[in-house]
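Here the complex is missing one protein chain, while the rest keep their positions.
Up next is chain A:
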Amino acid sequence: MGPVELLHMSVFSQSFSPCGRFLAAGNNYGEIGVFSLSAALSPDATALSQKPVLTFTAHEGPVFSLLSTDCHLLSAGNGEISAWSWSELIKKNVKAVWTKRPNYKSSLEIPEINAMTMNPRDNSLVVGGGDNNVHILDLEHGTFKSVLQGHSDYIHCVSVREREGEILSGGEDGAVRMWDSRTGRSVHCIEVHKYESCARPQVGKWISCLTTDSDWMLCGGGPSLSLWHLRSLSPTSVFPLSGCQRQAAFHQDMILAVGEGPFVSHCLLGGEVKAQIPCTPQSLNTLQLNTNSTEHRVLTAAGSSDHIDVFTNLSYRAFSLSF
């Protein structure tokens, strides 16, 4: 990879290994880089330990989504999902365990896959992407068992409410749809841009980030990032963040969000922005907290750069991993 390619690299997705010692990151060239956190965090870390221990081309198009199960790394490329065994990846053996494609109707352009999430209740994978539909892949049998149709434009993000058996999806059409995971019916549809408190018509109406935690939901994108109470289906607080937010996460009593702009925003549930911590990339696509290992408990954020910023402490950037 030459210097020009590195200059134009974007990192779209990240996932920590089940043991918490490795981080996989997918970029716009279809490559997945595996970084060793234990090497980068050790006291005698050198510049070399901030480079990937393994880089391989996983898909043709960009890798928009990565997800780790108990033993596999799932990666989504242009219209296909591949599974890689973590134990083999650590040994630097690169061979996909399986590759699956959802059934797409259109043929001119292969729709991309923008988001994946696990539904542990029935061991299935919820996949949302460019064909406006949510596909559900049964991981037990390896087949696509249902398709949730309803969005009128492509899907940016999906989320699962495990206890209620609900699937949420947010898309370019500006709607957050809630689906009953058993029947596959659309239960609710919130059109966020129609709520005056969070709408930003000058930016757009798409929903590009969506997270849930029991009865609470975070969503944002074209509209401002806002916290919703799901039982009453009403926004409780709106965060005054400029630019479109691409990923948000609940962390203890805080909300962490990234998007346009070179910083990680720390927000309080009440609606105030507590801090904006500067990062290397000019805009950020992804944010991950490593909860799999207590000794490598870090926050990583990446975006329009070949650098992945690592925060050992939430209040400042410790160092950067780079492709």
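Some observations on this one:
To be clear about the criterion, a contact is a pair of C-beta atoms (placed from the backbone, for glycine too) under 8 Å apart; a residue touches a chain by one contact, two chains touch by 3 or more; residues count from 1.
Methods note: contacts and distances are computed from a predicted model.
Considering only "THO complex subunit 5-like protein", "Small ribosomal subunit protein mS29", "SAGA-associated factor 11" or "DNA replication complex GINS protein PSF1", the record for the omitted chain gives "THO complex subunit 5-like protein", by its UniProt protein name. Summary of contacts with the chain left out: across A:S36, A:S75, A:S208 or A:T300, the touching residue is A:S208. Touch with the chain that is not drawn comes from one residue among A:H59, A:R177 or A:R246, which is A:R246.
Residue in contact with the omitted chain (choice from A:F16, A:Y154 or A:W179): A:Y154. Counting over the whole complex, chain A has residues 3-8, 10, 12, 28, 61-62, 64, 108-109, 112, 114, 130, 154, 156, 172, 201-202, 204, 206, 208, 246, 260, 282-283, 285, 304 touching the chain that is not drawn.
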